[in-house]
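In this view, the complex is presented without one of its protein chains, the others remaining in place.
Going in written order, the chains are labelled A, B and C, and every chain counts its residues from 1.
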Amino acid sequence: MANRGEIACRILRACREAGHPSVAICASNDAGSMFTEMADQVVLLNGETIAETYLDQQQIIQAAKDTGATAIHPGFGFLSERAEFANAVQSAGLTWIGPSALAIEKMGDKMTARQTMRAAGVPVIPGEEVEEVDETKALDALREASTRVGYPLLLKASSGGGGKGMRAVHAPADFDQAAAGARREAVAAFGDGRIYIERLLSGSKHIEIQVLADQHGRTIHLGERECSVQRRHQKVFEEAPGPTMNPELREAMGQAAVAAAEAVNYVGAGTVEFLLAPTGEFFFLEMNTRIQVEHPVTELVTGVDIVREQLRIAVGEPMSCGDLMLRGHAIEVRLYAEDAANGFLPSIGPLAVFRPPEGPGIRLDTGVREGDDVTPNYDPMLAKLIVWAPSRHEALQKMRRALDEFVVLGTTTNIEFLRDLCDATPVVNGSTTTTTIDELWPNGWNPPSAPLLEEAALLAAASAETLGLHRRQTNGVAASTNDGPVSPFTTVQRRFP
Amino acid sequence: MANRGEIACRILRACREAGHPSVAICASNDAGSMFTEMADQVVLLNGETIAETYLDQQQIIQAAKDTGATAIHPGFGFLSERAEFANAVQSAGLTWIGPSALAIEKMGDKMTARQTMRAAGVPVIPGEEVEEVDETKALDALREASTRVGYPLLLKASSGGGGKGMRAVHAPADFDQAAAGARREAVAAFGDGRIYIERLLSGSKHIEIQVLADQHGRTIHLGERECSVQRRHQKVFEEAPGPTMNPELREAMGQAAVAAAEAVNYVGAGTVEFLLAPTGEFFFLEMNTRIQVEHPVTELVTGVDIVREQLRIAVGEPMSCGDLMLRGHAIEVRLYAEDAANGFLPSIGPLAVFRPPEGPGIRLDTGVREGDDVTPNYDPMLAKLIVWAPSRHEALQKMRRALDEFVVLGTTTNIEFLRDLCDATPVVNGSTTTTTIDELWPNGWNPPSAPLLEEAALLAAASAETLGLHRRQTNGVAASTNDGPVSPFTTVQRRFP
Amino acid sequence: MQHTFASKEGPLEVTLSKNAEAFVLEGHELRQHNRGRLHLTLRDGRTCLAHTAKVGDVWWVHLNGRTYKWERVEPGSTGAEDEGGLVAPMPGKVLEVLVSEGDTVEAGAPLMVLEAMKMEHRIVASSDGTVTNIHFNAGDQVAQGATLLDLE
Partner (left out) sequence: MQHTFASKEGPLEVTLSKNAEAFVLEGHELRQHNRGRLHLTLRDGRTCLAHTAKVGDVWWVHLNGRTYKWERVEPGSTGAEDEGGLVAPMPGKVLEVLVSEGDTVEAGAPLMVLEAMKMEHRIVASSDGTVTNIHFNAGDQVAQGATLLDLE
């Protein structure tokens, strides 16, 4: 398992259920992390930085050899979309749980992907790429291309993903600073400063199609996910099926996704992302050649265990799922350690209390538990909360209850922001687009006022102090006496580009 | 909410999701229990015994009136199948979330139910009832009837349920003692000593059909559950669909169940229980006129939220579910505080650690959490663990992982027994019958030996003592320092009739 | 680091050794991680997590789906004595007394019927013997741990 955190937990559990013994790798600052407890063996990696640990291809392959592992699952992020790693794994005689290096390469390079898709008859968004390496020349070339593409536009790292190296530019005056920032982030995150420019299709929905392909020539789609609700190109709220989708459009987009996968002889699980314009036209955005963060919503509405299928496909078995059978509605929200009321600044601290909601129809994919510390070492996504219900209306009701009952104390999270989102008109109506959050809270988000609850909370704090609950267990758990920073963000106001 | 424990939690959560404010009632020994935290209001009942609290009809109706409640949900057990309570609730101007008093009465009296079913063309098991009240006369009449019914036979309380007042008798020599015990239990539990005798159909499967009927004249079935794996007529392991079921038989049994419900103008959620003989014939056993403990397996394979439908139906809305759509496989096991290796003797103690398994496809319906005490005041069922997976094979795999990861320390539970059950040949094959457990472990169950793990556990105990983990939190939780009884069962061997 | 635990087979003497940060016993290793989480590496190379809790003097341990418990014997204390009587497993009510004082019974013979947790429990003789004392009558409430009758 060449990954960490919640996705490692997800996959290691699937391995245990399937009866495959598993090996986790972990950096020293991850020793004792939740995912290490789910493996049959744990290998401690040498090195301090991410590059020296979870990105160290040779060390990871060596760990596999040393423990007798026969296959490597890359999860998402880290090495999951590195074609040369897929190659190295296979050269070492190990099974790579993912598509071929060639498919990763063709889809990983955004420009090649666009060309491949155009050839396969899949519509793409008009745009241009700039290959220049030299900083000044690259910026000049980008500025020139921007005039041909037109505003508003989007700068994207060719090797990018997860919103890193991405900037929306609405006017020529903002172009230079945005382009420099995008290049810098792209170099830092991917070691590749190539940027391409795309027309920004405002008012569009982000719709993506999950595909599965086995080694027996069968390629299918599992319907769509709508992930329009994004903040700085980070998905926040994901659902399946898309609330405005109809069977004809699903079939058309599904077939386009299957064509995209077949064009690169795709094997395994992958996602083809589209922008769906208000006109009903859809455009290929990119293909993610790995399992995705939001795969659970598809699992819940299709009844397919995508990770188990990945394991089957990798060893050459046919996939086990039959015809597409959609039922009910699923919603996922991403729980981040961040201060939504303070420009979504990442936060850190102890998870002194971490009590996820419980009950029918609630799934939590988490990489942390009570007592852990949130550190700045890794991504601030702590967990994913997913609900399923027979209808979208009931799923939203369930998500509201779930978020109301989700207790995290000691580290600031975006739970209240997510809860407020569930009441926003576009979310309730299903009319969300990629600009919904900016439109809802153009000046940033603040929690709605609730003076009665605030008074009652003050009563609780004063009572807890009087009762001395901090000196003994509260609610079955000892309150952390960590004296570390509590709210390091109170003395400085901050805004984001 | 006229109930407590896990079913109260289940229903109160559904109320919150549906936007219905809720009121819990609780006896003083339940103050602070989990279910009281899920209601918008809590009424403390006067009285000490169950009869003075959860069975006190007038006090409960008064609590509803005092708090402005407009409807009463009885859950299961307690007052859920008391026709006079349904009447009293309605006379008080409140909505009764359940079928009519008449339907409860007709089905609640086992003999009337048999007659009603025969008239509706539903096959019933040959048997006789004895109405005598006088102890000696009743026993004589029962003994006489037993010769007509034939051995092996089953004694059942006419007002019974949950295995109380029930005895299997294999030979005439055992009859008298069994009959006396059954009557005594029936009087104690239901205030009604009537007993009927039924032919014991060995090698049969217990198959039950979930039905739903609304006030708009629609009655449907939601397919079957197989609950053959029973210990002393208490269900232990329940699944849907039945592993040997086929669509034709499902339709035939489903139609019989719908006919049974329609015969009593049934409204709401109910279950029609059948014995399915090895010949393929099925016989009406009884109808449970309430929500059932094992309803989650049906919810998971049909996608219907049965409790939400109960709430809709009670207020006169049509049920929201469409055509039957079965997908995948669900299994439920019941977690009891009992010592499976010691004749399944109920156990008590603190839940010093209570960590349910997590991950996709796992549902826990619990009424307790870490830090609670298991007392002898109520039923020893603590929680239900339910899994769903695309296939029965995968569901069993998931259940094995879930049980392996379920940690309960401080109170002995049946977790290891349930885990061992998952490996038993009839369970793996799906060939379980109502006598499976007795056949598998005729001399009682003992945990399989695992010396390597036992050594490692001893290392953990010795290390924990050395580290002084009992003097501070362990695993995020303070170890209980309750000095109460630990294993009160070590000095006496015990067997059950 | 030596500890004594009571078990059915008699006292267990456990002597831990230390290997750097790890406790070692019979080739198994244990390391403590954040907030008391105990990670074990078994002799066969597999790793697993142990949960522990001490209730009274008894250590409960869960690992890989198995739960074990042992009473820790304080250094210097004598072992627990076997009680001669049959004690109530939990609070309840005596429903029936099936024997009289002076009766000779065989192992497995039913002695008393108790009601607790809404179910009937039959108290059975653990060995052959003679009933010397019966401490309760039908209808009596009994506290947990109360000696119900003596068998010699």
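By our rule, a contact is a pair of C-beta atoms (placed from the backbone, for glycine too) under 8 Å apart; a residue touches a chain by one contact, two chains touch by 3 or more.
All of these numbers come straight from a predicted model, not from anything done at the bench.
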Quiz prompt | Left-out chain, listing which of the shown chains it touches | solution = A, B
Quiz item: Thinking of the whole complex, not just what is shown, which of B:Gly32, B:Pro172 or B:Gly444 touches the missing chain?
Solution: B:Gly32
Practice problem: Have a look at B:Asp372, B:Glu394, B:Asp420 or B:Glu465 and name the one touching the chain we're not showing. | Solution: B:Asp372
Quiz item: Which residue among A:Asp192, A:Glu262 or A:Asp379 touches the omitted chain?
Solution: A:Asp379
Quiz item: If you put the missing chain back, which residues of chain A would it touch?
Solution: 164, 181, 184-185, 188-189, 345-346, 348-350, 352-353, 355, 376, 378-380, 403-405, 407-410, 412, 415-416, 419, 447, 450, 452-467, 469-470, 472-476, 479-489, 491-497
Exercise. Spell out, residue by residue, where the missing chain touches chain B.
Key: 21, 31-32, 36-37, 39-42, 371-373
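Rule of thumb we're sticking to: only the chains that are shown with their structure count from here on.
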Self-check item: By number of C-beta contact pairs, the top two chains
Solution: B-C
Quiz item: How many angstrom between the C-alpha centroids of chain C and chain B?
Solution: 29
Exercise. Provide the C-alpha centroid distance between chain A and chain C, rounded to the nearest whole angstrom.
Key: 49
Quiz item: At what distance in angstrom does the C-alpha mean of chain B lie from that of chain A?
Solution: 40
Practice problem: For chain B, jot down the residues that touch at least 2 other chains. | Solution: 472-473, 475-477
Quiz item: Counting only residues that touch at least 2 other chains, which ones in chain C make the list?
Solution: 35, 37, 48
